[in-house]
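Of the protein chains in this complex, all but one are displayed in their positions.
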Amino acid sequence: MANRESSFKNMVITLFMVTFFAAAALGFVYDMTKDAIEMAKLKAQSEAIEKVLPEFEELGETYKVAAESSEDTIEIFPAYDGDQLVGYAVKTFTNNGFSGYISIMAGINQSGNFSGYEVLEHTETPGLGSKMNEWFRSTQKSSQSVIGKNPESHRFEVSKDGGDIDAITASTITSRAFLDALNRAYDAYKNNVVENTGSAGQ
Amino acid sequence: MNYLVIVIGAIFVNNIVLMQFLGICPFLGVSKRLSTAIGMTGAVAFVMVLATIVTYLIQNYILDAFGLAFLQTIAFILVIASLVQLVEIILKKVSPALYQALGIFLPLITTNCAILGVAILTIQKDFNLVEGVIFAIANAVGFGLALVLFAGIREHLDLQNVPKGLKGTPIALIAAGILAMAFMGFSGLV
């Protein structure tokens, strides 16, 4: 097969060259795709905000807030239609999903109620936990919907735990996690926005 | 995060082979006999834990520190390949008998998706080093559990009257599916 001889020098040189070219090629492609990747993420975020607060036209300055029980941050996006504050989109999360992390964009309107939500990231079971995208905003069964409610007017826990929201059939864990994320969003909203009504309303 | 939850989760609820589909090649290839299954599990466990530690350190102190996160795949697989080489060399010196017994399976650990998978998952789940090590050990146990259970089943299957078309891999896969169904029963546990 007439390969190069496997001397130590040759081996080191070959490995070095291969790795060098590999790193160079990767650096190049990374540079090329960096901006597109950023844009794709921002686009997904904008689309999510649009779904939860349909009247929004542009965003005010984002606040990043520390979540109480972990090191992650919650992002709060004040949303405006012209000069009018329309509500707040809160990017919340939970780590208690059946398969771990779930990220949700929740919309809180001017009356302090949830106006909508969009599940951004999850690895829950398809056909079971993944139903959360539609389940909790059902227009037919208000006992499972979170729309128009908030954790102060209704207990945001599954009925099994004494709460006011009906869990997804056979997906209690995902349901609990979902409500955990919404509670976290509401806490962040209450503690950081409502208190600063002076500066928040602009 | 609660250590017990990590352990139960990795071994039963999200079993690496039966639920996450990682490590299938050795699962199907090595599980024909109980003794090889156990040997393979030991080797995998060792590499998995070491790999998780080293990749964690590399991710946090080199890749993230210099904004090189996109080199994760290359860096991790090189770490794993080197560790396997290292294990081979050490085993040859320390226990030639075990080295012989494992034979071809040792270099194959490099392409075991379970090891790279666990290394990446540790970073994705944002575990710290201690949680990462516990996660790796638990996954190795889960891997071993699935392998040993399956080897037991296959040794029995060999003695049964399986229809000709299903003999060998097909019936093994169907049996694995039923085993996976059994493991689904653990879902409510954590």
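Order of writing sets the chain letters: A and B. Residues in each chain are counted from 1.
Methods note: a residue touches a chain if its C-beta (ideal position, glycine included) is under 8 Å from a C-beta of that chain, and two chains touch if they have at least 3 such contacts.
Here is the rule we use: contacts and distances are computed from a predicted model.
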Undisplayed chain, where the name is taken from the UniProt record, one of "ABC transporter related protein", "Tryptophan synthase beta chain", "Ion-translocating oxidoreductase complex subunit E" or "Glycine cleavage system H protein": "Ion-translocating oxidoreductase complex subunit E"
Displayed partners of the chain not shown (whole complex): A, B
Contact with the hidden chain (one of B:Ala81, B:Leu98, B:Val133 or B:Val148): B:Ala81
Full-complex contact with the absent chain, from B:Ile38, B:Leu98, B:Val133 or B:Ala180: B:Ala180
Touch list for subunit A against the chain that is not drawn: 1-7, 10-11, 14-15, 18-19, 22, 25-26, 29-30, 33, 36-37, 40-41, 44, 121, 123, 125-128
Contact set of subunit B toward the excluded chain (per top definition): 18-25, 28, 70-74, 76-78, 81, 107, 110-113, 116-117, 120-121, 124, 165-166, 169-174, 176-178, 180-181, 183-184
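The rule is short, and it goes like this: only the chains that are shown with their structure count from here on.
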Averaged-CA centre spacing for the pair subunit B and subunit A, given as whole angstrom: 30
Partner subunit B, residues of subunit A touching it in the complex: 22-23, 26, 30, 95, 98-101, 172-173
Sites on subunit B touched by subunit A in the complex: 1, 14, 70-71, 74, 124-125, 187-188, 190
